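To start, the structure itself, in structure tokens.
Apart from one protein chain that is not included, each protein chain of the complex appears where it belongs.
By letter and in written order, the chains are A and B; residue numbering begins at 1 in each of them.
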Amino acid sequence: MKVFSKTVEIQTSKRLEFVKLDEKVQRVVEESGVGEGFALLRCSHTTGALVCNEDDSTIHRDFAEVFNRLVPEDLPYEHTMEGKVNARAHQLSMLLGTDLWVPIQDGRLQLGTWQSLFFVELFEPRRRKVEVLVLGE
Amino acid sequence: MKVFSKTVEIQTSKRLEFVKLDEKVQRVVEESGVGEGFALLRCSHTTGALVCNEDDSTIHRDFAEVFNRLVPEDLPYEHTMEGKVNARAHQLSMLLGTDLWVPIQDGRLQLGTWQSLFFVELFEPRRRKVEVLVLGE
Partner (left out) sequence: MKVFSKTVEIQTSKRLEFVKLDEKVQRVVEESGVGEGFALLRCSHTTGALVCNEDDSTIHRDFAEVFNRLVPEDLPYEHTMEGKVNARAHQLSMLLGTDLWVPIQDGRLQLGTWQSLFFVELFEPRRRKVEVLVLGE
């Protein structure tokens, strides 16, 4: 049983961007040499989130509608960051969550047929980090 | 330290159904032979979710009200699947999440007094899979 960890770095380009992580995480699994076990994913940010859903641009565009519904611009938010109102990003990050796990078999991430792993940018274009920890045999 | 994994299969019968998983997951724990450790649960679907809450039908019916509040039918969703509008199921799956973990002691899942594990069907009656991975000694 071994544990292996690595940081995956990405660059986001806009608010509400879904950045697919499948290939980068699969490469970490291969580097780990783990055949049977699992990968834990976690983003180190408070204005982004990790989700597992379909790689389909209509779903990602629909998410913008839901975002506006759940945390509308006109709520009386108090939080700001150096003059920027990123309160909505903090709130949605808490709702979506910042971690995931995926089983590994035969050295491959075991995702469902329609599932992919995404970092969701909720704030603005930024360099972002996703921690990947692989554990198994 | 060992790792053991098994797929639990269920059949859902309607939208917004809560299918209790406690017994099926406990059986996987017993089959694994693990006494001290944890179980990771994960559904392989993009229109369902896993939650841990009370086994109480009033809470599950209240959830229908919340579902309609969070992702109302009349938002201009773009996503469809072979003519069916399942966009709301995708969005809510991202909000609720698709994975959970539970500690194991003395070969038993350690849930809180009022907690149970549920697969939540967000779309339509379907055969669904929940992956269970048990790790420990």
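Just so we're on the same page, a contact is a pair of C-beta atoms (placed from the backbone, for glycine too) under 8 Å apart; a residue touches a chain by one contact, two chains touch by 3 or more.
Computed from a prediction, not measured in an experiment: that's the story for all the values here.
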Touch residues of chain B, complete complex, unshown partner: 1, 36-38, 51-54, 56, 58-59, 61-63, 65-66, 69-70, 95-97, 100-103, 105, 110-115, 135-137
Residue numbers in chain A that touch the chain omitted from display: 1, 3, 5, 40, 42-46, 70-72, 75-80, 87, 90-91, 93-95, 97-99, 101, 129, 131, 133, 135
